[in-house]
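Working notes, beginning with the structure itself.
Omission of a single protein chain aside, the complex is shown with its protein chains in their original locations.
Letters A, B and C mark the chains as written, and numbering starts fresh at 1 in each.
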Amino acid sequence: MKGLLKGLGVTFKAMTSKKITYAYPDVPLQMPDRFRGIQHFDPDKCIVCNACARVCPTECITLTGKPNPDPDKKGKVIDTYDINFEICILCDLCTEVCPTEAIVMTNNFELATYSRDDLYKDRDWLNGNNSLIRQDNISMLPKGGAKKDV
Amino acid sequence: MQELIQQSFTWQNGLVFFGWGVVFLFVVLGFVTYAIYFERKVIGWMQLRHGPTRVGPLGLLQTVADILKLLLKEDTIPKKADRALFILAPVLVYVPSFAVLATIPYTQSLGFADLNVGLLYYAALSSISTIGVVLGGWASNNKYSLLGGMRSAAQMISYEIPLVMSVVGVIMLNGSLSLRTIVGGQGNNFWEWNFLPQIIGFVIFMIAAVSELNRTPFDLPEAESELVAGYHVEYSGFRFAFFMLAEYVYVFAISALTTVLFLGGWHPPLAVLDFIPGLLWFVLKFSFCVFFLFWLRATMPRIRVDQLMSFGWKVLLPLAILNIFLTAAYIEIFNK
Amino acid sequence: MSEDNQPTNREKPLLEPDQEPKGPAQAVEGELEASTDNTADDRNNVGESAANEQMEVKQSEMQEVGVKPTDDKGDAPADNAQEKAAEAEVQPVERKGDAPADSAQEKAAEAEAQPAEHKGEAPTEAAADKPARKPLTEEERAARAKAAAEAKAARATAAEGGTVGDSAAEPAAATRPARAPRAPKEEEPEQPKVPSPKQPVLDRLVEQLRADIAPDAVEASIINETDGHMPTVTIKAEHWYQTAQWLRHNPEWACDYLRNLSGVDQESYLAVVYHLISLKTRMEVAVHVKTDREQPSIASVTPIWPTADWNERETYDLFGIAFPGHPNLRRIMMSDDWVGHPLRKDYEQLDSEV
Partner (left out) sequence: MIRTEELLLNVGPQHPSTHGVFRIVVKLDGEVITEATPVMGYLHRGTEKLAESLNYTQIIPYTDRMDYVSAMTNNYVLVHAVEKMMNIEVPERAEFLRLIVMELQRVASHLVWWGTYLLDIGAMSPFLYAFRDREIIIDLFNEISGARLTYNYMRVGGVKWDAPSGWIDKVRDFIPYMRKRMDEYDRLVSGNEIFLARIKGVGQYDADTAIAYGLSGANLRCTGVDWDLRKTEPYSLYDRFEFDVPLGQKGDCYDRYLIRLQEIHESLRILEQAVAQFPSGGDTMGKVPRVIRPPAGEVYARIESPRGEIGCYIISKGKAEPYRLKFRRPSFVNLQILPKLLVGETMTNLITILGGVDIVVGEVDC
């Protein structure tokens, strides 16, 4: 009998204590900096090395480059860059291997759409997704190496 | 209201009675709507969350929205279900729950019928809804609902007896089954109420009442985690609403009965407070009982079927008989 | 993948996903592929893949002196040989196609799709896509196909010829086609192997088994250094049930806890690996039991260790190894009407685009 009453006491005390739920749809959720949301793509930095397409476990990145328009520079410029968010698992391996930090994660995670076609994000959309970009990046860029700050 | 009952039954009287009946129906439906809302709010608070807040100001229209939803929802009847019984079951559950409210005296003057067998009327009618539940379980041709139906039959029958036996003590004290005289027999101070002399009866009554309602420590018939939803798993749309309605009207009925039998109906706890109208005291005690039921639901785990049966038969029943014996001895010694 | 990769892979019709070059195996987040695939890297790849001896062979130091002929499985060395040959042959193109699939069917559509080994081994395409490389012409591809076919034949003969020991076979010398000479790495003199602490335990076990069960029961027995000097024993399939009972009830071993049971497809044969441990004496042993590919069947050990029940059902479901003596051998993962055993290397996927 005593256990039952103690249990009732706990719930009664909880009834009057502060609530811990937050009103997500009305108040936007604030994610920490490292949160792996939808990628942001910066076409100028991309050197079309295909590292991200290769490392992707679910092969959802497809990109094509084209030879550099102005003759003096050599190398390639990115032409189309698509991420298929139907199968992208946001595992963040692509931003790790990118040598020039062309692709970086942002904190946005709202990906719900009414049709599956909207889940094929192309280069411009990814470039447009430039809010809440992640600052603390681990990538092959020497600057982007693992920062040690505790 | 009282004098109306004495007059001869003419068309005009009949219409007045019908009018009062409809008014009372809306009062009860209003209670049910806000009891559901209140329950979800209270359980929400107890679980550190807010409960419904989105529909209407502070979520007040939440249950109204639910009922509208249930009205608009498609009312499917399983193909192989026994159609007639399937349709009859919710009716059989809901009607007794509403009919039972007739005999409960709310205040000195307010009350519908004053049967001299009020309590027996209550016990008899409330067991009809058991048939409805079993019928619903069987008719929807679903194994889970059949299991739920069988469980509820076993539970309600085995807890009907301790419920009635626990009240025999109160009847012996007041010498009559009529609820109005039982309330009359209780004085204006809380120590004159029935729950102190009849403390054993009161505890047994509370436990058996919670089990009658199929509420949490004893919510085996519609055990969410085992039988998915128990006997009303196949019901949808407004038929399902009937089952919910019946459950909450029984919460109203049981809380009212507890107030009347044990907590002194409309009597104030202290004689000096009797300038406040009786109805307010009734509603206060009544709401405490309702809150206690919701409080149990937020805290208690579910009991197992065999434990339920052994607890009912081996613990509650002997205690109830003991209570009767003690009351008899008490009356004999103090020849009240 | 070269830069002239079709924009989206989706519309390419008959391309089997595991056929399509999934990118060189080295695509690891560290791999800076862009333009640094110099020969050093290449030698590094060749060197490492040369150190491709089987785990049952005495584990040599990191610096593999030469390719020790560890005829783990008939085609493994040949597979590498072919790899070397192919690599040597298409050195300029720097594509180290993996051993061609048994059906080395030519992929017309994909420009340089190496008919990847159907066994799911993604082609270890060492080549980074040099910006200047021209797409392969028709006859180059034909040349490679011919090389692949002829290498396959060589491999097949090596398979029949050599005594196909299993992965724990004594190092059987298998002739290896001469590899293109490459800069000899600095050889470390092979120090005498320090005998591992568990060696006496293993020897004792082997000789006990030979005495109690059957002289030829134990096919091979080595100490697996990488796994904490785990004694590893290969038992013949027909003696396995007796050995299992012996291991279970022998007071000294009393292996009462079957920790792991995994099926393995070693291309030329199927094997089941049991990891046993005794909670009381803390003695550990790993047991390999081999069976052929056509009618794979190994005695079920469920009566001895009930935990083997579902593990064996899973192995049956995914590999097709029958376990006579199992209470109810049914599929556990796949639906009952599933055709084929998915984890086999030669498993044909039902719909390629899955």
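Annotations
By our rule, a contact is a pair of C-beta atoms (placed from the backbone, for glycine too) under 8 Å apart; a residue touches a chain by one contact, two chains touch by 3 or more.
Everything quoted here is computed from the prediction, not taken from an experiment.
For the chain that does not appear, the touching partners among the shown chains are A, B, C. Of the options B:Val16, B:Leu29, B:Leu48 or B:Leu326, the residue whose C-beta touches the omitted chain is B:Leu48. Note that of C:Leu205, C:Ala220 or C:Leu258, the residue touching the chain absent from this view is C:Leu258.
Within the whole complex, the absent chain has one touching residue among A:Val55, A:Ile83 or A:Cys98, and that is A:Val55. Those residues of subunit C that touch the chain absent from the view are 18, 22, 25-32, 44-45, 48-49, 51-55, 59, 62, 72, 76, 120-122, 124, 224, 226-228, 230, 256-260, 262-265, 273, 275, 279, 282, 286, 305-307, 309-311, 314, 318, 331-335, 342-343, 347. Residues 43, 46-49, 143-144, 146-147, 151, 216-217, 219-220, 223-228, 297-307 of subunit B touch the missing chain (whole complex, contact as defined above). In the full complex, subunit A makes contact with the omitted chain through residues 1-4, 6-7, 9-11, 14, 20, 31-36, 55-57, 89-93, 96, 105, 136, 138, 146-150.
The working rule: only the chains that are shown with their structure count from here on.
When chain centres are taken as C-alpha averages, the shortest distance to the whole-protein C-alpha average belongs to A.
Chain centres here are C-alpha means, and the one lying farthest from subunit B is C. Two chains share more touching C-beta pairs than any other pair, namely A-C. Annotation: 70 Å between the Cα-based centres of subunit B and subunit C.
The residues of subunit A never reach two or more other chains; the list is empty. Within subunit B, not a single residue touches two or more of the remaining chains. Looking at the complex, you find that subunit B touches subunit A at residues 42, 45-50, 295-296, 298-300. Of all residues in subunit A, those touching subunit B in their complex are 4, 7-8, 10-12, 14-21.
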